[in-house]
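All protein chains but one are shown in place.
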Amino acid sequence: MIIQTLIFYVFAAITVAGGVMVVTARNPVHSVLFLILTFFTAAGLFILMGAEFLAMVLVVVYVGAVAVLFLFVVMMLDINYLKLREGFLQYLPTGVVIGLILLVELVMIAGKWVLSPASLESRAAPTPMLVKLTNTEALGQVLYTNYLYLFEAAGLVLLVAMIGAILLTHRVRPGVRRQKIVDQLARTKGNSLEIKKVPIGGGV
Amino acid sequence: MYELPNLVPALPEILLAVAALGLLMVGVFRKKDATGFVGGLAVAALVVAGIVEVNLARVPVVTTLGGMFVLDGFAVFVKALVLLAAVLTAIMSLSWLRQEKLGQFEFPVLLIFATLGMMMMVSANDLMALYLGLELQSLSLYVLAAYHRDNLRSTEAGLKYFMLGALASGLLLFGASFIYGFTGATGFDAIAKALGDGASVPVGVTVGIVFLLAGLAFKISAVPFHMWTPDVYEGAPTPVTALFAVGPKIAALALLIRVMVGPFGHLVEQWHQVVVALSLASMVLGAFAAIHQTNIKRLMAYSSIGHVGYALIGVAVGNAAGVRGVLVYLAIYLFMNIGTFTVILSMRQRGRMVEQIEDLAGLSKSNPLMALALAIFMFSMAGIPPLAGFFGKLYVFIAAIQAHMYTLAVLGVLTSVVGAYYYLRIVKVMYFDEPADSFDRPIGRSMTFILTGTSLVILLFFLFPEMLLTGAETAAASLFHG
Partner (left out) sequence: MYVAVVFLPLLGAFIAGLFGRTLGDRGAQLVTCAGLGGSAAMAVGIFLDVAVGGHAQTHELFTWISSGTLDITWALKYDTLTAVMLLVVTLVSFMVHVYSIGYMHHDPSVPRFMSYLSLFTFCMLMLVTAGNLVQLFFGWEGVGLCSYLLIGFWNDRPSANAAAIKAFVVNRVGDFGFALGIFGIYYLFGSVNFEAIFAAAPQHAHETVQFFGVSGNAMTIICLLLFVGAMGKSAQIGLHTWLPDAMEGPTPVSALIHAATMVTAGVFMVARMSPLFELSETALMVVTVVGATTAFFAATIGCVQNDIKRVIAYSTCSQLGYMFFALGVSAYQAAIFHLMTHAFFKSLLFLGAGSVIHAMSGEQDMRRMGGIWRHVKITYAVMWIGSLALAGIPFFAGYYSKDIILEAAFGAHSAVGEYAYWMGIAAAFMTAFYSWRLLLMTFHGKAHAEDRVMAHVHESPLVITVPLMLLALGAVFSGIIGVGAFVGEGREGFWREALVVLGSHPALEAAHHSPWLVSLLPIIVGAGGIALAYGFYVYMPAVPLGLARALPAVHRFLLNKWYFDEAYDFLFVRPAFALGRGLWKDGDGAVIDAVGPDGIAAATRSVARRMAALQSGYVYHYAFAMIAGVTAFVSWYMFLYQG
């Protein structure tokens, strides 16, 4: 048990430190790398809790897809991040004060943390009994039944996000040369070749 | 064995979702520009959904879909309002898209998704369902705000709205996680059960409620979570602004009411003060900040902030009378805003949209009927009897006074006096200033129809208030059934 606790604290500490570094790193590429670190340690925390499916999804989706995409975007766009940070110091004091107040308050709440009996009950008896099923099976059982509504709704949200992305970025630009295989195949002699009589001595 | 849930209460939502997906396909596979076609079908789908919804009014309170979806009189009433707003804005948008030649078939599809999101919000009976409905609605609206993507202001509006909306969602989720953490449940009924009669509430729940409220306050643009409103209203395409001004406001306010009087109904002490503060700040800012605006859309933004402040009075009262006041207020607010935005949409000079207040100068001479309609809306917004806007305020104030919340009522009256200044200024510009260029005519049959309808409703409401009042009464009562 002590080992588990130790590992938890190590992972937790790295997660928090990584999060801080994401925000404070000067180089945006470094920020993204720290983000990946944070994801990894978070996945570790999931594994500690026995939620191996979530841990894997986190690594595959967030690290493998999202964060890497992020990295590409950051590297491709030449943004002067120093300029974006102008005025940062100016607002720092007030920001720090507000942040501190909030932090103190949250700590106080954590100090008074009392779990409700209902909460303890539900934790003691998760909906599909984990002893009998694997993580994936358990999720699968509830996801398409009890949480069907949410699942469908989430699907719609993603669809809207996709539509939005396409709508806002996709456009027909004139002058872009694009290979159109259908057009290529449809070419005939008739519509691509023109024969002209060149008069003698007149040039083309 | 798993049983298929009762889908009847969610029929309008399912219908809309299917329609949106279908129309998406239609739009993609039609060769030529499909905006008009898809748009027409979208309006039809919204109307059908509305009819189905109204026919559900007789269904008693029922929860379905794993207890995450609730249908009661309150939900039906608000959804009917939302659908009405969606239909009207859809009609306005289509004519705008035609005029500006910006037609893309995704527009009506996104409009349906946004409406669907709002309806899901209204029926949410679970923190997760709440969040997903909210996100569906918000995401659609972010895109719509940035729809005019070649326009710097439009993209800026979309981006600002998106970023701040994400922050608000974060606050909301943070609050929700607090509540889940302390009660061990996300369903409203379960939360209510866990909290009991509210005698001893962990401070964490209170803080969770505050965060939750902050997230919702962003959606209804209550002060101090309102800052996005003027910029987004100004930047977004005008029909989208019209939608912003009514649909999401109504849905989010209804959601706020459902959350506050539902699971946290016994915790009035915990959230009451926040709502009062939001209400007071909104009324004051809405009244004062609008005075200096020159852009009419920006002015409407501040005006909507003010109106939210008045509506929040009813929420702060927290009983059936208060909720009834809010519902009446929202219904009237819908007509006033749609009407006003119809006029703003018709402000075109030589084929170009204009949106400065001074462009309205002399409208009474160049287009007396439109000037009259706008004057009616402005007087109504200022709360001048016997126009409908007066009754909206009246019922809210009455509820506040019955609940001995005199500060709110008195401040409400005072700020509405200040607010009257800028509403009446528009009337003054229209009727007493030297005429500027006249607007393009005709404004189109559908626009004329909407304008006439809304102004008649506002003008003649005092003759037939019963229908709305009893409807709101039963709707509010269904929320307090026990």
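Here are some notes:
Which chain is which? They are A and B, in the order written, and residues in each are numbered from 1.
Criterion: contacts are C-beta pairs under 8 Å (C-beta built on N, C-alpha and C of every residue); 3 or more make two chains touch, one makes a residue touch a chain.
Bear in mind that the values here come from a model prediction, so they are computed numbers and not experimental data.
By the touch rule given at the top, the unshown chain touches A, B in the complete complex. Although one chain is not drawn, the whole complex shows that of B:I220, B:L285, B:V315 or B:I450 it is B:L285 that touches it. The chain omitted from view is touched by exactly one of B:F211, B:F244, B:F264 or B:F377, namely B:F211. Touch with the chain that is not drawn comes from one residue among B:M25, B:A44, B:L152 or B:M227, which is B:M227. Residues 159-160, 163-164, 167-168, 171, 203, 206-207, 210-211, 213-214, 218, 224-225, 227-228, 230-231, 270, 273-274, 277, 285, 288-293, 418, 421 are the ones on subunit B that touch the missing chain. If you put the missing chain back, the residues of subunit A touching it would be 91, 94-95, 98, 101-102, 105, 108.
Just so it is clear, only the chains that are shown with their structure count from here on.
Between the Cα centres of subunit A and subunit B there is a gap of 31 Å. Subunit B makes touch with subunit A in their complex at residues 2, 5, 17, 21, 24, 65-66, 68-69, 104, 106, 109-110, 113, 116, 120, 128-129, 132-133, 135-136, 139-140, 142-143, 146-147, 149, 158, 178, 181-185, 190, 193-194, 202-204, 207.
Those residues of subunit A lying in contact with subunit B across their complex are 105-106, 108-109, 112-116, 118-123, 145-150, 152-154, 156-157, 159-161, 163-164, 166-168, 171.
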